[in-house]
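Complex shown without one protein chain; remaining protein chains in place.
Which chain is which? They are A and B, in the order written, and residues in each are numbered from 1.
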Amino acid sequence: MTGGDDLTRRTGRGHGPPTGGATRSTEATSGPAASYAARRRVSLPVGTWGVILLVATEAAFFGTLIASYLYLRLKVSQWPPAGVEPPDLTAPLILTGVLVATTLPILLAVRAARVGRVRPAWLLLLGAMLVQAAYLGVQIHLFGSDLDKFQPTDNAYGSVYFTMLFAHHVHVLVGILMIGWLLARLIGGLTNYRLVAVQVVAIYWYFVNAVAVAITLTQVSPSL
Amino acid sequence: MRGLQWFGLLGAPFAWAVQHVLGYWLTEVGCDRGGVGSVSVDTWTAVITAVAAILALLAELAAISAFRATRAARGVGGTDEDPPQGRVNFLATIGIAIAPLFLFIIVMSGVGVLVLQDCHQG
Partner (left out) sequence: MATMPAPLARQRTERLQRIWEEPKGLVGWLTTVDHKRIGLMFLFTSLAFFAAGGVEALLIRTQLIRPDNGLLSPGAFNEAMTMHGVTMIFLVVVPMSIGAFGNYLLPLMIGARDLAFPRMNALSFWIYVASGLFVYTGLAIGSAPDAGWFDYLPLGSKQYSPGPNVDFYTLGLIFNGISSTATAVNLIVTTFKLRAPGMSLNRMPLFCYAMLATSFALVFALPPLNTALIFLELDRALGFHFFDVTKGGDPLLWQHLFWIFGHPEVYIIILPAFGIATAIIPTFARRKMVAFPLVALAEILVAFIGFGVWAHHMFAVGLDTITTIYFAAASLIIVIPSGIQLFAWITTIVTGRPRFKTPLLWIVGFIVLFLLGGLSGVTFAAIPFDQQLTDTYYVVAHFHYVIFGAAVFPLLGGMFYWFPKVTGRMYHERAGQASFWLSFVGMNLTFFPMHIVGLLGMPRRQYTYPHGLGWDGYNLVETIGSYLLAAGLLMVVTNLAVSLFRGVPAGNDPFGGDTLEWSTTSPPPSYNFAVIPRVTSPYAMWDREDRQADQRDLAGPAERVLDEGHETPASSVLDADWDEILEMPAKSWSPILLAAALAAGFTMLLTRHYVIAAVVALLALVVLGGWHWKEPQEA
């Protein structure tokens, strides 16, 4: 009915939009089918756009937190205030490095899932999740020991320091739960839906890892 | 072509946003301390304003370029063309219109800060 296969004039006036061949990607319920559906797309799927926008709001949130930290810092001459030690450099930087390193297995998991290889993707995600859980455990311990030294109720430095870190740790926890959900779902194999889910969780984690760098640098900035 | 279209659309707003945020922070940080690093607020402001203004001008040129490349063919009208021609022409039109506006804000802000020297009101 139309010249719909002409890729250079896909939406020509008078020809109407292209029709034939648009995939019902939800029908892809196996690894190879899901992979095929993903390769056929010319545009990011709806779910991916959703997580991109979620990341945008959370980025604005963390940006505001960090800007507030810097704003409060500029208002006083001594930061941290008297009686508070400057923050430790080594532990936060090493921990952040470990967390950021989990970007690699996640990236590889996405690659594997994209070509329909569920098993490697699953193992890579599991590995990443275990490292992230260990990271969170250590961070919670450090959070507690910081609280022994100074409190958020002491001064504005404490308030913004602990709030910033807490917000970051909550995002890490949610990310771990998301991978957990994904692992449970992927046991049943790959479908178009789960493949998009892998992409979505991956984007969320790239964001969390980037935030980890920003937050850590801010957190240790008095000692740099 | 694609790069021109996007730079023409987004270059000027980006330039203004950077000048605005950096300039504002400069005044907050440097006003009382007579500058940041060993450079005065005025010098920083002049440099940032100049860079931003040049970026905005370049964006205007890029937008004009994209517009001309997709101008009305067969008398149909640039933005009424089928995509991607029509869409590129549409975005280029927008870029041509907004770059001068942002240039205006950039220059007004920079000049204002350089002319007025007051760190504190009253």
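Definition applied: contacts are C-beta pairs under 8 Å (C-beta built on N, C-alpha and C of every residue); 3 or more make two chains touch, one makes a residue touch a chain.
Keep in mind that what you see is a predicted model, and the values were worked out from it rather than measured.
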By the contact criterion defined above, which parts of subunit B meet the unshown chain? Give residue numbers in ascending order. 13, 16-17, 20, 23-24, 27-28, 31, 41, 79-80, 82-84, 86-87, 89-91, 93-94, 97-98, 101, 104-105, 108-109, 112-113, 116-121
Where does subunit A touch the missing chain, residue by residue? 1, 10-11, 13-14, 16-20, 22-27, 29, 37, 40-46, 49-50, 53-54, 56-58, 60-61, 63-65, 68, 71-72, 75-76, 81, 152-160, 163, 174, 177, 181, 185, 191, 193-194, 197
